[in-house]
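First the structure, then my questions, so here it is.
Left out: one protein chain. Kept in place: all the others.
Every chain is named by a letter (A, B and C) in the order it is written, and numbering of its residues begins at 1.
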Amino acid sequence: MQTPMIDYIHLLLESIGEDGGHVASYIPELAQANPDRLAVAIATLDGKVYVAGDADVEFTIQSISKPLTYALAIADQGLESVLQHIDVEPSGDAFNEISLDPDTGRPRNPMINAGAIAAHALVSGEDADARVDRIVDLYSRLAGRSLSIAEDVFESELSEADRNMALAYMLRTVGKLEGTPTDVVRGYTRQCSVSVTVRDLARMASVLAAGGVTAEGERVLEPEVNRQVLSVMATCGMYNSAGDWLTSVGIPAKSGVAGGLMGIMPGQVGIAVFSPRLDAHGNSTRGVRMFERMNHDLGLHLMNASASVSTVSRRVEIDGCSVHEITGDLHFIEAERIMRGFEDEPVGDAPVVIDLSQVRRANDIARRVMLEGIRRLHLDGHEIRLVDPWGVLGSAETGNGELVRGEQARGGYVPGAFANVASAVRG
Amino acid sequence: MQTPMIDYIHLLLESIGEDGGHVASYIPELAQANPDRLAVAIATLDGKVYVAGDADVEFTIQSISKPLTYALAIADQGLESVLQHIDVEPSGDAFNEISLDPDTGRPRNPMINAGAIAAHALVSGEDADARVDRIVDLYSRLAGRSLSIAEDVFESELSEADRNMALAYMLRTVGKLEGTPTDVVRGYTRQCSVSVTVRDLARMASVLAAGGVTAEGERVLEPEVNRQVLSVMATCGMYNSAGDWLTSVGIPAKSGVAGGLMGIMPGQVGIAVFSPRLDAHGNSTRGVRMFERMNHDLGLHLMNASASVSTVSRRVEIDGCSVHEITGDLHFIEAERIMRGFEDEPVGDAPVVIDLSQVRRANDIARRVMLEGIRRLHLDGHEIRLVDPWGVLGSAETGNGELVRGEQARGGYVPGAFANVASAVRG
Amino acid sequence: MQTPMIDYIHLLLESIGEDGGHVASYIPELAQANPDRLAVAIATLDGKVYVAGDADVEFTIQSISKPLTYALAIADQGLESVLQHIDVEPSGDAFNEISLDPDTGRPRNPMINAGAIAAHALVSGEDADARVDRIVDLYSRLAGRSLSIAEDVFESELSEADRNMALAYMLRTVGKLEGTPTDVVRGYTRQCSVSVTVRDLARMASVLAAGGVTAEGERVLEPEVNRQVLSVMATCGMYNSAGDWLTSVGIPAKSGVAGGLMGIMPGQVGIAVFSPRLDAHGNSTRGVRMFERMNHDLGLHLMNASASVSTVSRRVEIDGCSVHEITGDLHFIEAERIMRGFEDEPVGDAPVVIDLSQVRRANDIARRVMLEGIRRLHLDGHEIRLVDPWGVLGSAETGNGELVRGEQARGGYVPGAFANVASAVRG
Partner (left out) sequence: MQTPMIDYIHLLLESIGEDGGHVASYIPELAQANPDRLAVAIATLDGKVYVAGDADVEFTIQSISKPLTYALAIADQGLESVLQHIDVEPSGDAFNEISLDPDTGRPRNPMINAGAIAAHALVSGEDADARVDRIVDLYSRLAGRSLSIAEDVFESELSEADRNMALAYMLRTVGKLEGTPTDVVRGYTRQCSVSVTVRDLARMASVLAAGGVTAEGERVLEPEVNRQVLSVMATCGMYNSAGDWLTSVGIPAKSGVAGGLMGIMPGQVGIAVFSPRLDAHGNSTRGVRMFERMNHDLGLHLMNASASVSTVSRRVEIDGCSVHEITGDLHFIEAERIMRGFEDEPVGDAPVVIDLSQVRRANDIARRVMLEGIRRLHLDGHEIRLVDPWGVLGSAETGNGELVRGEQARGGYVPGAFANVASAVRG
């Protein structure tokens, strides 16, 4: 069989309907784009990318570069320093992009041009070329392939950079620009001219969705940086008003004037679309529509909450042993429920088997809570027998109470002490 | 043993440190509150509530009523109609609370007084008393106990309602107020005077976190209503700026001037704190601090993404059968990965066992994708043997290819066709 | 002959052209007005009123009451106190009328409803009736006849006073309203319902143009109050933007929703027009047009400056006397030029005749400078012979050097010491 995913995204393209709006015209090179291009890509956190349409047609990344460079600026300078240069508030209408916060002089957020230029200037590097080298390197690591700059678009765009020059001079006036306006605008324009496909963008999005780690396991962005970038995209990423976007679509996203659009569902998936004609907000007309459709069809909304809460842990007695069978992914809330099962365990020296053989994922919080629960059962006098074939709890030595902290356990896969419940029960 | 949760929240109260700010003074009754009260409560989606401190001290709900009544307004009038009266955009500084959108006349959002008064007036009911009856009924259902109004606070607040009277008259002027100002302000003031404890608030929050369903399984709010309320709380709930709150705390929340503060982590947990002294923003000083601490300690942030993606499905051959063992909760992204396992199945009439015995939860999307995958394997010639002891896929009849769609299956618990994998393999 | 003025204003009415816009509809009684009414009146500072059209048709004064009541508030409370309640800045677009200054809570100016309501509340008086009695009394003194209230319009307007109720409650919230909202709005609505004709309005305007003094010589407003009112009308009087009005029309003015429009050219003339249909700004459509025409035709613009400066003083020698013949009105600048003539007078005891027989008007500054010049000539040794048949310099006793200061001289008409130059020369 073929996975229904393929059919789904092809159907999506076929049924997306009439296009509208116009190709961006202010940059001569963009104006020459084929307006009928249409593509979609969905990338999973483990590296599978579904594509349909013109998935290998290159276009310039434009404003989709903003969150990525913002991430690099934070990585280079630290969040505090970046926040002193750039605020994180939504900025209302498009024209106000040009304005800075009247009290602090900071650009409202890194998704408008003023903020993006300030962010570019915060990337470490002697000059535009040095900064752009590091930026392209980051983008390439996110995309999983070596990206390059569309020089013709760059030249074309640089010749129309009056607005960005104005912003850069203004930023320098208020002390928010590192470097000289001409050099910074040159670098920023190059950054916007990086050439990508929807496949690249979906892959980039999937790394952000995975908390900054690629499918191959490379950590590209620290978790705090990644979280900051997603948070800012959620309120400031689209030119629509913050509340409108968060209520109706409900995932962090960013569009570019060349027709690209990238969205991230944290912990789940990265999505990208491409269609050059833009609506009045400057977003890809069909892109936004595809996006809304996918979000609806795939149930992707930050505020979607599952009503059905089923058992994650049950206690059975086998041969005098108390066996806690645990299923599903473990976060704080599942750990909390497991603790309730532990609570019911009467004090004594009866062996307690904790069966994690059906658990594959646990976050730090869950791991810490689990280890603390095991420690307590141990203190109650119980002999603890841990079945953790997937190493979910890390290299915890449970027999002697010297529990390895979750932080250390994060390192890698460590097989559990026992192969299965049967041998655990047998001791 | 005792669950570590209890220790955690007690430790939280003990270590929260110096209080600051002042008890709200503009309402005489509030000014008399004991400023040293301190309480916290965490409620799980299945009804467990952890509390510490003055958890059973009652105080008035005040602005925390706003998202709840907004939910009722949407339930009564439909989202479209409510959006015509009230926008969903963050509103900047506190003073602007008083203003309406210059173009549409709509209050900026339902979390500022103007929007909350408009929302109150949209609740069905002949007059203030009728509306308040329905409102208190909703709050009571959310809290899981019968709530009542603190009449002394109500009287005290009504006598200081100039600002709300101004807002109500203004709303009527721009056609956004249903009813007469005096009656609406009376009703709105009563709504704010509902008496609650942190236990109540945490429980209410947990229902919102569960998508609108109580721990007992009662659906109090439709999923769409619930999602809208959470989305609006995420950007407009706290008096801080939208971006600041979303980046730093990262969950939907709402505070009240009596010192309460309620937060929701969708799909996970409801939280409430109480401490009457307020900071300059009008939020509980220690409340905000406790909140930030818990969110950090418990890893609650909408943008937290887990980097570790482990196997959800593996294929083993048993006695000539292809067995797909599936573990963990199923959403779109897990279903997608399972499909990849199905894809690898060579065309033929070999029996395929789909083992869901370790799966307890699946959302609609996942269910639909799974059923489609099964249908396709069936079309490929395979005999499908489904092990679904928890009825995750609904009443799917897999033997004859006439698969029940997910929508129908949603109805209730239907045991799987086979008790376990062994009998499935045997056929 | 008949004065061309009469012909001029009749011609103005005849040629004003097509009407446009609509009669104010939000107040039922106003909606019933005859939309074709048309009238104009020009009142000179000495009491002559030229009228044409429906000059004796009564309509309600509406917002034209605002500057007048503002004057009374200043007279009652002092300028400082009134400024603490109401600012004097233009407020941009119409909707912002509803807003208050975010820092101070003050209404932007007394010409928008919020400011006008605050001004009404600052008029001394126990309650609405007491305040309105004093207000109607002021208006009557300005109009030169006893005015009364159109009770039917008042009742109609009071029933549609939601916006004003909102403003009054809001003002009380920020501490800028003296009294209770209901009483103040009642009083303000009565104030707006005073019934006037264009003849009345032109006469009122002429009193303001005369610095607060009627043609009969009654001082109704102190000069400082009058100047404040005109200044505020100049920037905030019309709903158009401040700069637009000041550049294009260039005189203080105020319009009312019943179709009246009143303008003041300081020191020159008062003008009023009436035509009920309103343009998009809420100003009388034909009224504004008539106004622009008159201002152009009659050269009325605050910034019109005369280029031609001719002699105001010349020195002739007659029979050994130095005679300074002075002509025209005397202000600072003319006095300054006369002093230059005095400067040329060689020191000595030759008699100096100062001939003011062709001078009818002098302001305080000019009077003071003249007296100081005379004092200095006297100190130089000259015998001074003053010819001041119109008493322009006041009761100055010039023969003995004991000059009466201008302040004292202000009292009244004092004939000069000499009947004419001939006798002055003769000594």
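Convention: contacts are C-beta pairs under 8 Å (C-beta built on N, C-alpha and C of every residue); 3 or more make two chains touch, one makes a residue touch a chain.
Treat the numbers as computed from the prediction; the structure is a model and nothing was measured.
Student: Any idea which chains on screen the missing one touches?
Tutor: A, C
Student: Which of C:Gly53, C:Gly125, C:Gly144 or C:Pro252 sits in contact with the chain that's absent?
Tutor: Final answer for the missing-chain contact: C:Pro252.
Student: Which one, C:Leu13, C:Val57, C:Leu302 or C:Ala350, makes contact with the chain that was left out?
Tutor: Residue touching the absent chain, from the options given: C:Leu302.
Student: Among C:Ser65, C:Thr235 or C:Ser255, which residue is in touch with the absent chain?
Tutor: Of the candidates C:Ser65, C:Thr235 or C:Ser255, C:Thr235 is in touch with the missing chain.
Student: By the contact definition given up top, give the residues of chain C that touch the hidden chain.
Tutor: Counting over the whole complex, chain C touches the hidden chain at residues 1-5, 44-46, 48, 87-90, 109, 208-213, 219, 223, 226-228, 230-232, 234-236, 241-244, 246-247, 250, 252, 266-269, 297-312, 327-329, 331-333, 336-337, 339-340, 342-343, 345, 347, 358-361, 363-365, 369, 372-373, 376-377, 379-380, 390.
Student: Contact with the hidden chain only, please: which chain A residues?
Tutor: 93, 95-96, 98-100, 102, 162-163, 165-170, 172-173, 181
What we mean here is this: only the chains that are shown with their structure count from here on.
Student: As a quick test, compute the distance in whole Å between the mean CA positions of chain B and chain C.
Tutor: 63
Student: Can you check how far apart chain A and chain B are, centre to centre, with Cα atoms defining each centre and the answer in Å?
Tutor: Chain centroid spacing, chain A to chain B, equals 23 Å.
Student: Nearest whole angstrom, what separates the Cα centre of chain A from the Cα centre of chain C?
Tutor: 67
Student: Note the residues in chain A that touch 2 or more other chains, in rising order.
Tutor: Not one residue in chain A touches at least two other chains.
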